[in-house]
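Heads up, one of the protein chains got dropped from this complex, but the rest are sitting where they should.
Think of it as A and B in the order they're written, each chain with its own count starting at 1.
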Amino acid sequence: MLDIIIAELLLAILITFFVGKKLAAIIAFFISLLPLVALLDWASMYGFKFISFGIEKSMNIAISGITLHLAITPLSWFFGIMIFSLFPAIMLFSYSFYDKNDGFYPFMLLALFSSFGILLARDMLTLFLFWEMMSWSSFILIYRNKDKEATIIYLVFSTLSAFLIIFGILLLYSQNNSLLFSEINLTPNLETVVAIISMISGFAVKAALMPLHVWAPVVYSKSDEPFVAFLAGGLSKLGYYGMFLFMFSLPGAKIMEEYFSHISPNYILAVIGALSAFIATIIAFMQDDIRKLLAYSSIGQLGYIAVGLGIGSQLAITGALFQAFNHAFFKAVLFLAAGAVAYRTGKWKISELGGVAYKMPITFTIALLSIFTLAAIPITSGFAAKWLLYEAAIKAKYIFVAPIMLIAGVGAFLYSFRILYGVFLGGNNHPDIKEAPKSMLAAMFVLVLPMIIFVIFPGYALDMMSRALSDAGIASIPHTVFTIKTSLASYNAIAVLITLIAALIPAFLIYKSKPHRIVDFKDNYLAGEIPSKYENISMHAAHNFYKPVEDVMKPYFEPGTIEYYKGIYKGLAILSNTLRKVYTGFTQDYAIYVAIFLLTVMGWLIWL
Amino acid sequence: MVIDLIIKIAILTGYAIAGTAIGLLFMGIGRKIVARVHNRVGPPFYQNFIDVAKLLSKKTNISHGWIFDLALLFSISGILLTLLFLPIGGVKLLSMDGDAFLVLYLLAIPSLGFALGAGASGNPNAGIGVMRALVMLLSYELPFVITLIALMIYYDTTSIAGIVESQHSQWAIFIPPFLLASAVADMALQGMLMEQPFDIPIAPHEIASGPMVEFGGKYLGSLMIYKAISIVVETTFFVDLFFGGGVIAHGKFSGIVNFISWLVLIFIFFTLALLINTAFPRFRIEQAFKFYWKYETILATISLIWVYWMVIT
Partner (left out) sequence: MVVHAVLLIAIPLLSAFLIPLIRKISKWFTISILTLNSIFSILVLFEVYNKGMIYEIIAFSPPVGIYLAIDNLSALLALIINVFGAINFVSTLKEKSFKFHMLYLLAIAGSTGIVITGDIFNMFVFFEITAVASYALVASKKSEKAVEGAIKYMILGSLGSTFILMGIALIYSQMKSLNIYDIANRISMMNENIKWISFAFLLTGIGVEAELFPLNGWVPDVYEGASSGIASLLSFGPSKAAIYAIARLLIVIFPSMHTYEIALWIGVATLLMGEIAAFMQTDAKRMLAYSSIGQMGLILIAFSLVSQGIRYSIPASFFLIVSHASAKSSLFLLSHKNKMGSALTKYGGITAVLSLIGMPPLAGFWGKWYLFLGAASEKLWLVIILIFFSGIIEAAYFARYLHRSIGEEKMEASYAYPMAVLSTFSLAFGLLPFIYKMANMHLLGGV
């Protein structure tokens, strides 16, 4: 069965190259359900029984000499659920987003195929092979948009990531003489530790962890939304999947702690994660381009996962997985919502948008729910995830990490409101637009569902995760369907929900006590009439929204990280231009080189 | 079982009503105090009850659509919710079902509803006001969470009820690093209460009361209730953290004694905030921001490191 799924995926990739846009979207949609079907079938190992086709749980593809080992594990099942749920929704969304088939569907399916491969990989060659395939399929999706900076920066950082990963693989391989995960024994020595660190940094590139994040804002803001929804929601999770695999499924984290007696890289990872969350959040609320804002927000939210992995306790890892799970959905929804808004208005700048909520109420409601999750408003699953991480940081007494994480959480309110106010509320700049097309709404709605479900039942999410964690030998934290308990405190989602509903009663009574009249946007108190001359003046105060705090903060964030990379680029350019002068263009010089070369080789060999 | 539940609901309702009443009363007394400092007579102490009643019974209510209405719904419900998750005078209420982080985030619900309504009104002043409020939030939260984390690490719990319980023998304020921390947290409280010099978000003379510029009638009335309860919530949060929730007595009548001591304490800190309010002009937003992120944060960090050192040795 598994081979049939793989074959069908490959076939669909070929077919979607050649068919028209609508047919391609439909094929892509149905094909992208396949991995999800497989995952649901495999859910039996979690004790759930949905469907049963008996798809085999492991498979080896042998191509003379090289064997690709594929198998499903609880951990990859968990990551698979969040990544592959995105694809059908994205395909659905793209149905009305694109007006021609110019390579989106085949490469998106290829990205799906390679993500499937990454999650099923049981040896390092397979992992790396599919990792690279995903890199280049997403590269081509970026390249489609013809932006120079995004093209270069993505390919360069993908290559960097690939090399860091393969360096780790090679080090582990030279130690164990095997590429199979099951045959790798980590021992606390320098080479292993370097391998683990190198691999973590390689995966961190894709996970957009600072300071390796610089590609993310550029690429996110220069690509199509459906694809960015995958980049932010799915691809970054694959980065964390890789980290998780080498830190906990293989006990890399423990090895590092054993090897370094004082400050282990785990702690540094936690600090980097927290700083990443904090700095990215600050930069996020200074952005005026909604895609850049969401990109930095993504970097920030993903930073929390790194904190979780860095702390490495049972609480922290659970929190990290939970955060990853939430992030996959809410960030995908937000990017899709941004795409839907842009589809109708054609604008990206927050200060130019405004008042969209009244024309696109469903889009707004869906975006609002995901923003609640993003900002970790209690009773959303976003809160449960961050709460676990905070608890973990306090329990581990990470006095540097904890406050930074918390303040980053507050910062999230700031950019959340910038989106809400700038795009959806405020002045009515778009009186003529319509609600987003139905397929887009359906796509966003599907993705927002898990957030609604896990609002009241954080326990279900934890049940799912406990199996994923058992893979790494980590016990699940005590929980019921509604409550989570830690040694420090407990959190009862249902108590909060019921009290909130109860508290809504007096509010609702006041609301209903007197009738009210709904008036137009412009009918408001502005300390005087607007002179008729300025009748069409924009009342949207979203331009330079956080100017005061920006003025204070900006000097500390300049030059941006990207400037350092540009510095390296410039240095290389100088090196290149200098070294190129060796090729003088004069044949005499070249003849002299030949003579020198001959003598050097001769001298070297004879001298030795 | 059912009776327990009914009793619990009754207690919670009682505290909710009491909180509202106390808040409104404090606002009235506050106006009187400010007036006396200004050498005015001032309104009677029950003036705010009259105001709320008047606003809620107004016939003309103007709304800007359903998002605008969220302000009314979420500001009252959110702040009541927060109130019930705090231990009051040693009574735990719902505080075992959540912890300090939950309270921090619960406080965001009413503000977010409020902000949504303000944004939906389409008045630029409202948008600017919310922006200022959020920047203030970012400003005072940093020193505040640092002190909070110092407490959590010291008492090894994140639950407020736990922190209150741990202070039965000795209030945190009597431990040297927490004296420092409480000074920091008190300044954060000043910002939370939006009293001068930190009343930037609502600055009436600059942005026409900011977020609530478009609110009138039942909307403004509900905001007033929200403000009243939030005074109680914020001061209680502070008292819970540093003064053991005002718990001084154990045993018979301890409930009433503790309730009164809690009431006195929150009144003291509210009055303190008011006195500072009357004595200072308004900061500009970046001044406030720098104040919190520079001096306050440094002091808070010192207390945190001090506590950390005490804990690990």
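Quick note on the criterion: contacts are C-beta pairs under 8 Å (C-beta built on N, C-alpha and C of every residue); 3 or more make two chains touch, one makes a residue touch a chain.
Here the structure is a predicted model, which is why all the values come from computation and not from measurement.
Asker: So there's a chain missing from this view; which of the remaining chains does it actually touch?
Answerer: A
Asker: Out of A:Ile15, A:Met59 or A:Ile140, which touches the unshown chain?
Answerer: Of the listed residues, the one touching the omitted chain is A:Ile140.
Asker: Taking the full complex into account, find the residue in A:Thr16, A:Ser94 or A:Ser158 that is in contact with the omitted chain.
Answerer: A:Ser158
Asker: Looking at the full complex, which residue from A:Leu125, A:Ile268 or A:Val519 touches the chain that isn't shown here?
Answerer: Reading the full complex, the residue touching the unseen chain is A:Leu125.
Asker: Out of A:Asn60, A:Ser174 or A:Ser513, which touches the unshown chain?
Answerer: In the complete complex, the chain left out is touched by residue A:Ser174.
Asker: Since one chain has been left out of the picture, which residues of subunit A touch it in the full complex?
Answerer: Missing-chain contacts on subunit A: residues 63-66, 125, 128-130, 132-133, 135-136, 140, 143, 146, 148, 151-152, 154-156, 158-160, 163, 166-167, 170-171, 173-174, 569, 572-573, 575-577, 579-580, 582-585, 587, 589-591, 593-594, 596-598, 601-602, 604-606, 608.
The rule is short, and it goes like this: only the chains that are shown with their structure count from here on.
Asker: Distance from the CA centroid of subunit A to that of subunit B, rounded to the nearest Å?
Answerer: 36
Asker: If we count contacts the way the header does, which residues on subunit B are in touch with subunit A in the complex?
Answerer: 9, 12, 16, 56-65, 67, 69, 72-78, 80-81, 84-85, 94, 96-102, 104-106, 108-109, 112, 115-116, 119-125, 127-128, 130-132, 134-135, 137-138, 141-142, 145-146, 149, 152-153, 156-159, 162, 208, 213-214, 217-218, 221-222, 225, 284-286, 289-290, 304-305, 308, 311-312
Asker: Residues of subunit A touching subunit B in their complex?
Answerer: 355, 357-358, 364, 375-378, 383, 386-387, 390-391, 394, 397, 399, 402-403, 406-407, 409-411, 413-414, 417, 420-421, 425-428, 483, 488-492, 495-496, 499-500, 502-504, 506-508, 510-511, 513-519, 521-527, 539-542, 545-546, 548-549, 551-552
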